[in-house]
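Note that this complex is displayed minus one protein chain, with the remaining chains in position.
In order of appearance the chains are A, B and C, and numbering begins at 1 in each one.
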Amino acid sequence: MGKGRVGVYLCTCRGEIAKHIDLDRLAAGLSEDPAVAFVRVDQELCGPAGQDVLRASHGEGRSDRVVAGACTPNIQGLIMRAALEGAGLNKYLYEQVNIRELCAWVHDDREAATDKALRLMRAAIARALMLEALDDIELKVVPESLVIGGGVAGMQAALEIATRGFLAHIVERTGALGGRAYRLSVTFPTHNCGICCMQYCRECVLTPKIEDVMQNPKIKVHLNTRIEKIDGGFGDRLVTLEGPGGREELRVGTIVVATGSDVFDARRIPEYGFGVFRDVVTTMDLERMLEQEREIGGRFVRPSDGRTMPRTVNFIQCVGSRDRVKGNLHCSLVCCTYAIGQAREIKKLHPEVEVYIHYIDLRGPYRGFEEHCEQAKAEGVVFVRGRVAEVSEKKGRVRIRFEDTDLGKQIDMATDLVVLAVGQEPAAESERIAKLLHLQLDEDRFIKDLNPNFPSEYRRGVFVAGCAEGPKGIRYSIEDAKSAAAAAADLMAAGKIHKTRAIAVVDETRCRGCGRCEEACEYHAARVVEKDGRLVSVRDEARCEGCGVCAAQCCNRAITIKHHTRPQMEALMRRVLGTKGRGAGGKGQGAQGEVG
Amino acid sequence: MTPGGAPEAQKKRSTENGSSDAKSAEGGPLIVEDSVFTGAEHDPDFVKQIIRYGGKDVQTCLQCGNCTGVCPVSLKTPYKTRNLIKLCQYGYKRIFFTIPWICAGCHRCHEHCPADINPAEVFVAIRHIEVREKGVPRFIRDSTALILRHGFGAIPSDDIKRYREKEGMPPLPNTLPGYRKVLSELEALFRKTRFTELIGLETGEGAAGERKARERGGEASK
Amino acid sequence: MRYSLFVGCTIPNRFPGVENSTRVILGPDHLGAELVEINEFTCCPALPTFYSTDRVTWLVTAARNLVLVQDKNADLVTMCNGCFSSLLKATEELENVNKCNFVNAALASVGKQYRGRLVRREGNRSIYEPVRVRHIIEALYTDFGREGIADRVRHPLSGLRIAVHNGCHFLRPTTRTSVDDPAKPVMLDTMVEAAGATSVDFPDKQACCGAGGGIRLQVPKLANAITKDKYECIHAAGTDAIVTGCPYCLYQFDHAQKDLKVHPIPVLHISQLLALAFGVDAEHLGFEWHFVAVRPFLKKVDAVGVV
Partner (left out) sequence: MTEFQPKILAYCCNWCAYAGADLAGTSRIQYPPNVRIVKVMCSGRVDPAVVMAAFRRGMDGVLVAGCHPGDCHYISGNEQAAVRMAFLRGFLDEVGIERERFRFEWIAGSEGGKFARVIQDMVDNVRRLGPFRPESLVAAGGGAR
């Protein structure tokens, strides 16, 4: 000790900290430490004035590293660190102790809180003395983007990226762009077609046009193509495609995952008889029926006889959604909207048909949903609260049995057409892609939604849009695609990214190449290679995230995480534990001062 | 109303379609009793108790009505499974204690429940609570007495015994001399689990209990 | 095949013919299974009485019955849905180590110990060793199969229309197990068809008989009201008999018809039906204890020695 000169700043947080911690005593205690160059107390270090204080004070050059006792380092701490960086401090030489959330706000006992703060501060100073200045890693971002999935979200993302001047590759598994939306006859609540033909329609303004995509010189469409492998790291990934033309490789800087969702298979709820009774159809089937009627002049008929028009139609909501036993726990969000839309469509075409919608709760996270719903009621669609228990068949007509939960009455009614409003569930392909890209899946197996407050670097150049991230309607998928594309384009426009140096490094003299780190690393950043005739582990700087799992795995202590080195940790621990005085006959063991 | 007294209550309250129409079979009352819950019926621990006795968390019920839709009892009585689960959510324990034990235990409700609640098991849990807090229905005590006495819930008639002999079927276990040991085992186990204490059947009173049971058992086995 | 028949309470006291016909069809003259007699069984115990009141006592009593078969190298076979459900539930509950330890502590006082454990899962069903609880329908279906049964039929019941009633506890014995598909069961229908008869389809085929959960005992009117609906469906379908695998359902259909004063449809246990098809004299099958006369049915069957 003694080499470094630590500048210590304490924040009163406009009284929030000062109320619970005796900052004078804290400052006095810390000043005793010979490594401390000065202790300065300010009212609000994260405010503009406080930042000025930090900059000016550090500019004086009395200290070469800084410890601040303030609030959480993960939020305001970043502001303070940036201010000090402005005054020439290397950001890796900054340490912040959270004496607000971890002391002031959680301990009523002022004495104890002050003691604890003092100890934590001392420990941080000990650690600060061990810190070393580091530079960030700079990675180049390849100015091309991969969009996985050619549905509404994928097409929109590609268009946005292309508009910003970068080449976008759409990789689509099937033979056509458009995804599920292309199979919809009408979209709701605006009552227009799924994919663009009527220029005046509001939804169409939002809906990307397949032709636009096909004609855009900045978009390359790979149909009937599968992603085989994704290699490389942040900013520069090597993607292997398997398409009709054989194997192909792309180098891309960013990736937008828009793999979408699957439609729930109604066969999994056997009591609804889908696949058994011909007059039980899904909403996707109904789309086709309506489309045929409207576009090629077919007639709206019962599938069982192909002749008669259904007199009654019953929609069953939440098929596969909100069903933790046979389906999925989540709400699919779009089914209420589209089922009501289809019901209205039937009413519009054939006002004499009785239409019932059986629901548990009506959920429409759309602007205009309530009006849509009211309109349906006014048009004569009957809403029945209560989930249909089972569908049976008697004398050639399907019957449904349910409790009308408003009436508290069981009803067994004959009907001509049962429409199952099937929900969305995670696509198998999404899971595969997520695995390739080390993306996390949520409990519902959709790709996990990252906290939008996290800087976009945390996404490592991979953005998720549309239903791959959870059930969504067309409009929200498009919004999603736009923001994902914007973030991807920003990264590519910058051309390079700075990545923290706080990552793993291997001491090759200690490493014996056992490969335990390689097994543990989720990012494939650790690899055992042969070097000078022996096996050693090496790190891919672009991929390493600095979690330290490999270091914990290593039996030989060959792995160090920069900025979290073992000596740094130990220095901190020694002080935080207060080993000094321990074992000296037990004096003070358990006394306030010792523990505080 | 005790569970034992259920048949009478049932007779009055159930109508053909389970609806409690203003006009009952007897041309009954148009005006019903004040049915406002005052909150005094509410027991906030009810849900926890249900879980303790092996039921599931009823708070996750979606009130979709699937259970009622398939419930054979709901179809014929004013008691609707979904409403009963709602009562559980509210914690109206005391109201439950007035409801006869009429769940058929067919578990169709569970088969169809999207929230995996299993109302049948919830009612089993509620019966556990009721037995402990309010007392045990008579038929439980009677059949337990029978089982303690014979190992089984009924006693075969002489006709049946003759038929068995004629057909060369092996004798029923509880007619064999060694069965005494089995009964003593059963009694030991019931005492160990304090079942006889729980249902208020003192094993010492076995004989008296059995007499009572015989009267009913004779009727039941007919 | 080694089976230990668990006859329970209802069969020996109300329908001794069910036990006898089961013994006969499984016996050396027909299917040739080996029957292991256990003379220390007690009530399974009944679910409405024990399971509803005190799960612990229920489990201990059921475990005691299970212990009795564990060294016999035989499957425990019930002819009653209630016993099947109660005992199967118990084997599943005893999978839980804590519960099993508790039960064994109690059983120790009568010198017994339960050793069953889970060995594997087969479809929707857990398989335990050494105690395996089975239902007669499932045992016949799995161990002998349609062919195995059909081979033994000497008196095919051709032309007869049978309404099959599976019963709830056979379809849904426990919360996690089903031996047959509860939505679309096949086993009992297959057995009926193996006997040469036709299993008739009718609405609400899987509905409850009405007796379950002690409803018959406490509120017979309610039980009958439930039965009435099902009876009407069966009657409308035009059937010669109702066949079930459960004596309590049998009892309910039988007695409800008396109470409801409807056109009688005979009710038989599957064992009795198979015994008839195997050519066993109806005189031995205990039909005198059925309330609805089985005689008209036997006439149609043309069974010899009609009682």
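Quick notes on this one:
Keep this in mind: contacts are C-beta pairs under 8 Å (C-beta built on N, C-alpha and C of every residue); 3 or more make two chains touch, one makes a residue touch a chain.
Just so you know, these numbers come straight off a predicted model, no measurement behind them.
Here the chain not displayed is in touch, across the complete complex, with A. Residue in contact with the omitted chain (choice from A:V66, A:L146, A:V252 or A:A551): A:A551. Within the whole complex, the absent chain has one touching residue among A:V41, A:L102 or A:V382, and that is A:L102. What chain A contributes to its contact with the hidden chain is residues 72, 74, 98, 100-109, 112-113, 115-116, 119-120, 123, 438, 440-443, 502, 520, 522-523, 545-549, 551-553, 561, 564, 569-570, 572-574, 576-579, 582-583, 589-592, 594-596.
As a convention for this text, only the chains that are shown with their structure count from here on.
Contacts between chains leave no pair untouched here, as each chain touches all the others. Farthest chain from chain B, judged by C-alpha centroids: A. Between the CA-based centres of chain A and chain C the separation comes to 53 Å, rounded to the whole angstrom. Averaged Cα coordinates give chain B a centre that lies 22 Å from the centre of chain C.
Chain C has residues 183 in contact with two or more other chains. Multi-chain contact residues, meaning those touching two or more other chains, occur in chain B at positions 75, 111.
If you check the complex, the residues on chain A that touch chain C are 270-271, 392, 394. Note for the complex: chain B touches chain C at residues 3-4, 6-7, 10-11, 14, 53-54, 72-73, 75-77, 100-108, 110-111, 118, 121, 124, 127-128, 131, 136-137, 139-140, 143-144, 147, 151-157, 160, 163-164, 167, 169-170, 172-173, 176, 178-179, 181-182, 185-186, 188-190, 192-193, 195, 198-199, 220-221. Interface residues of chain C, counted against chain B in their complex, comprise 8-10, 12-14, 16-17, 19-20, 23, 37-43, 45-49, 51-57, 60-61, 64, 106-107, 109-110, 112, 168-169, 172, 175, 182-183, 206-208, 210-215, 217-222, 225-226, 229, 284, 286, 289.
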